[in-house]
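All protein chains but one are shown in place.
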Amino acid sequence: MRRLDGASKGGGVGFADAGASNPVTEMSETTLAPAPVEVQKGWGGQSVRRKEDKRLLQGEGVFVDDVKRHGMGYLHFVRSPYAHAHITRVDVSAAEAIDGVYGTLTGEEVAALTDPFFQISSAPGANIKDFSLAVGKVRFVGEPVVAVVAETRELARDASELVEVDYEPLPALVDARKAQEPDAPVLHDDADGNLMWTGLYSWGDLDSAFAEADRVVEIPELHFHRFNSTPLECDGALVEYNRGVGQWTIHTNNQFPGFAAIMMGPAMKVGLDKLRFVTQDIGGGFGNKITSHPQLVVCCLLARKLNRPVQWTEWRTDFHLSMSHGNERWFHDTEVAVKDDGTLLGFRTKALDDAGAWLRYEPLGGVIWAQVTPGMYRWRHIELDFTQVATNKAPVSPNRGYSRMQHLWFTERVIDIVARELGLDPVEVRKKNYIRAEDMPYETPNGCVYDSGDYAGMLDLALELIDWGSIPGKKAAARERGKLLGVGIGSTLDSGTNNFGQSRLINPELQFSGNNEVATVKLDIFGEIVVTLGTTPQGQGHETTAAQVVADILNCSVDDVHVRAGHDSYWNSHAGFSGTYASQFAVTGLSAVKGATEMLAAEIKKLAGAVFGGVPPEGLELADGGVRIKESPDAFLPFMACGAIINANNAGLPEDLDVTLNCRYVYRPPFEVPDVEKKFGNLTLTYATQIHVAVVEVDPETGAYEIVDYAAVDDCGKRINPQIVEGQVMGATAQALGAAVHETYEYDEDGNLLTPNFYDYHVPHALDMPPLATGALESPSPFTPLGTKGMGEGGGAGIHAVCAAIQDATGAIVTDSHNPYQRVWRLLQEASA
Amino acid sequence: MNVSGERTFEAPRATVWQVMNDPASMAKTMPGVQSFDVHDDRHWTANVKIPLGLGGLKMKVDMEKVEEREPEFAKMAIKGQGVGAMMNMETSFTLSDADAGGTAMAWSAEVKILGPVGSMGQRVLQPIVNQQVQHVLAALDGQVQEAMGNSG
Amino acid sequence: MLLREVEYAKPGSVAEALELLASNDGARALAGGQTLINVMKARAASPDMLVDLNGLDELKGIELAGDGTLTIGAMTTYSELMGSAEAKARPILGEVCATIADVQVRNRGTIGGNVCSNDPTNHLPPLMVAVGARMTIAGAGGEREVPAEEFFLGVYLTAAGPGELLTRISIPAGKKDGFAAVTLGADGTCIANAAASVNGAVRVAIGCVDAVPVLVTANSTEGVADAVRGANLMPPSDVHASSEYRTHLAEVLATRAAEEAAGR
Partner (left out) sequence: MDVTVAVNGTTYERDVEPRKLLIHLLRDDLDLTGSHVGCDTGNCGACSVILDGVLVKSCMLLAVQANGASIETVEGLSEDGELTPLQQAFNEHHALQCGYCTPGMLMSATALLRENPSPSEDEIKKALQGNICRCTGYWNIVEAVKSVADA
């Protein structure tokens, strides 16, 4: 591990110096020593050790499958073996006849008890009817058809084998490119074809850009493959129904309960307060745990029907078959207008997105990419014709880097292909076209505002980390050993804090816009500082970073701040967009924490002022776990006394003292509704940046290759906890490398998934990881209260870097995001042919 | 998955045809047959337990003869339903007089395996199908020889 | 994850195990379980009874005879073999075992289980064929010995038939061995592999290209590629490799394994 990081020294958080990047000044071969935990000013910016670790290290975390209730029944889904078929008969009688089987639920019952899920799409996608179990037809292998609940896990599965379902198979559609052919099988008759959504995005003046161009580089087809992040914990729930009040308590690991609620409530025809979501620890999410609402509805219906708690565990094969694949995307007929010196003027392309069988979060992928329309480059003339179609494959849903990753892969591929066609150095083409630090904040052709950053500076740092000058020598040495060495760059953006107004570009009827997040901070009766978040963390360390922000404002130790673990919608600490997704906690979550803590600090001073007999707030300061008079520090009121006075000893306080010491703050980022006609407006608040460099060594005889060196430079503005930030960078890198080399959800022509388990879906293991050097810059966001930027998703930079490195090593143009050994072997054949 | 091949039997075409269309003979060629019912001359049902080293795979197999041109061509649709596995197969054979005497058979089968067995065993399905096919062909040889013996 | 109902028997001797296997049609021997239990989780196989061989000391242990012949009990785990001083007499054995899956699997999985499951992606079947191992099979009628190249009959099928057990494997003396594989990542699922042994002639057994290891022989390492081509391989295609790519890998890996063997 090498780390290059001069930017994390000291310094509390606070309102940032807008725009200024902190340059990196030193390099260390040693481990970044975590800061010692002691009370001092400036918790923000320190690598404080995580508060959540102690329970997790002792096996004392509470994950969804750990939750048990007396008399609970275990749910098992009967799943479709066909990719596409009519259901002609369902008979559950044999299953229900077994001792210990509590009951079943069929698609027919679901259709009678619920409405179809609300559709985000405009027509034709708007017309599909999506229920929580298959009704009348199955549309992908693994789709839930019937649910069985029994006394034990094993028995539920036994009984599910006795459920008789007759199918009348239909031809399957697995290739999105054939979805609109006249004889293509049609998934959804209600939509009258497989087209779900289409929209033309055009900004600038394409005609003049192509007229001005010295050359037009044409790329007939690029393909971004299907994969997802495969969190190690699969989905699950334990659902209890309180018959007296008609309310469900849903213990689950869904990572965006606000979204699940607005999907489930209307479908189940109940108010949202009847759906109480509870989570503690979540075993990874990466976006893949947003769309479990169909399964949760089934659990709810069965908990009510059977009058007992219902427990559902999704197993690994179930997850691979049915849950949240990442968007597979094709780019066709790409034309790039360039000058001979490598100046990029603009491009036009046709994007074709494979949504799978249902629109569970889609077609939002049809606009989310537009947050990063030009990638990191200054071209001003861009046209993208976006089409999304349905296929007989698992539904796609957000996956780390959601929809932007696909588009950034495209822009990075274009850069490297253009550089190759023009015979230019990819480094120089990037530097020539990167948006410059002095252009920040930079408005993109479609009205997004890149807040800050120094892309060229980051690239220099990345090249230094990889020892760029040594690459030619290493290539020669590899050749001596019969190997081909290649190097590639991936430069990406992690846009965070969505403006949900962008959904109106998909469907102008939608009444969503802006964003929000909630935190409450209170002083309890014995002076305990209690923080409640609206988020549903899955390993991002929210308990720790929130405590750092609170401790800085209340001037106490992080150890004195208790951040509640998990999420409970009964805590009254959530808003419509609460959850942990889309790279936003460092902005939305921590800004809410900051707002609530500042309210609390003001209230403490107000209370102390009254207790001290009318001292104004300016004359008071918070210190040493209490509040004191600046001029006479002996006049000290500990937090414990504050909490006790307000909560249990409040007689005689002034009548007009407006203090509760229980402060709720809603952070609302500054957004406008985008212009729907022009598809123009600011779609996200912050843009963290990643520049990665990969070095690969290819065995030309087999196509097998190894990533032999790697550098990752990240800039996410002010870092509250650099160690946690670096952890996210590492995780995103590892996932990208897995996706680049091995991970793929590939189907055969009949719609059978060929990689339904970790044998064939090979995720990286310890021995697969290359040496890694990390570097960091800090370009604080001028738009956020703490100077932070959302981060954690990355932009799939590792995939782009590996593709570029393989292109460099083999000399063949890489047109697919997934390059297993076999494909690299074919590239070598092509290159030598 | 498509498997196909050619094979020559040292027997006249009529004998081979007879064996191939006799449910009782065919039952003896299938792997792990536990029971065999003939519904009519076009529809048969077998309960089989296909021997795989790790344990047998039980299946109820319905066979329907969908096309027939005696004595040269027949086509069958076969549906297998087991717990955790479903099989759909369409198979056909064409008989002709072999140049060197005897009967030549060109056969092909389109096999689809669905369900957990299919997903778990994806990487071994083709070798397993091949190995079952070899078993069937060898048994068929035996049946033809037996028919020759009976008629001879 | 959830198995079908199954009976469990833990015999106290090989004789008792054979009796249990012979008297129950649906009984299967449970060795390390690192394949069988997984297949049962998927319910892709569901034996009626598992006859647990763990704890049968008769099936454990590694002996080195005076003539250099190694005898390996079928229930010896990979880890035990890797740690065995005797097994170092034929170094390739420990080297290949060290690349099988991971520590946990090597601690539990057995040499006998690996060869008896004969999953085409396993490393040991081609290795056993290349080194000329002989397999001892016990049954109701006593013991018999089968050379490795006749032991493997099909995917999950070996000469150890119903009611029989592989009890031990004998491997003659030798050092000039090699092994080469392309796997999904380090120690991952195998795409193709080849094991070679040089003793005058070159013996190379190729895995993952057919239901059983394919043995080719040549007079020299230079002749291996031709010998592989002469075998007219028609490997299965799957998500990781087309038939064409596997055919190509077979040639490359066979040559590499042979060169490694010759170079020792």
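We just call them A, B and C in the order they show up, numbering each chain from 1.
As a working rule, a residue touches a chain if its C-beta (ideal position, glycine included) is under 8 Å from a C-beta of that chain, and two chains touch if they have at least 3 such contacts.
What you see is a predicted model; the values in this text were computed from it and never measured.
Counted over the whole complex, the shown chains touched by the missing one are A, C. For the chain missing from the display, the contacting residue among A:Asp53, A:Asp189, A:Asp425 or A:Glu830 is A:Asp53, taking the whole complex into account.
Within the complete assembly, A:Thr230 is the residue of A:Gln46, A:Ser122 or A:Thr230 that touches the hidden chain. Considering the whole complex, the residue from A:Gly142, A:Gly326 or A:Gly539 that touches the absent chain is A:Gly539. By the touch criterion stated above, the residues of chain C touching the omitted chain are 1-8, 33-34, 37-38, 41-42, 50, 52, 54, 101-105, 107-108, 186-187. On the side of chain A, touch with the chain left out of the figure occurs at residues 1, 31, 34, 47, 49-50, 52-54, 56-63, 65-66, 68, 153-154, 229-234, 281-284, 286, 313, 315-317, 538-541, 723-724, 726-727, 730-731, 733-735, 757-759, 763-767, 769, 772.
One rule holds for everything that comes next: only the chains that are shown with their structure count from here on.
For the pair chain A and chain B, the distance between C-alpha centroids works out to 51 Å. Spacing of chain A relative to chain C, judged by their CA centroids, is 43 angstrom.
Residue numbers of chain B whose C-beta contacts span two or more other chains: 83-84, 116, 119-120, 122-123.
Within chain C, contacts with two or more other chains are made by residues 42-43, 189, 238-240.
Residues 26, 28, 35-36, 39-40, 42-47, 116-121, 154-158, 189, 210-211, 236-240 of chain C are the ones that touch chain B when the two sit in their complex.
By the touch criterion stated above, chain A contacts chain C in their complex at residues 153-154, 157-158, 161, 315, 317, 701-704, 741-742, 744, 746, 754-755, 759-760, 762, 764-765, 767-768, 820-822, 825. By the touch rule above, chain B contacts chain A in their complex via residues 83-84, 86, 88, 112, 114-116, 118-120, 122-123.
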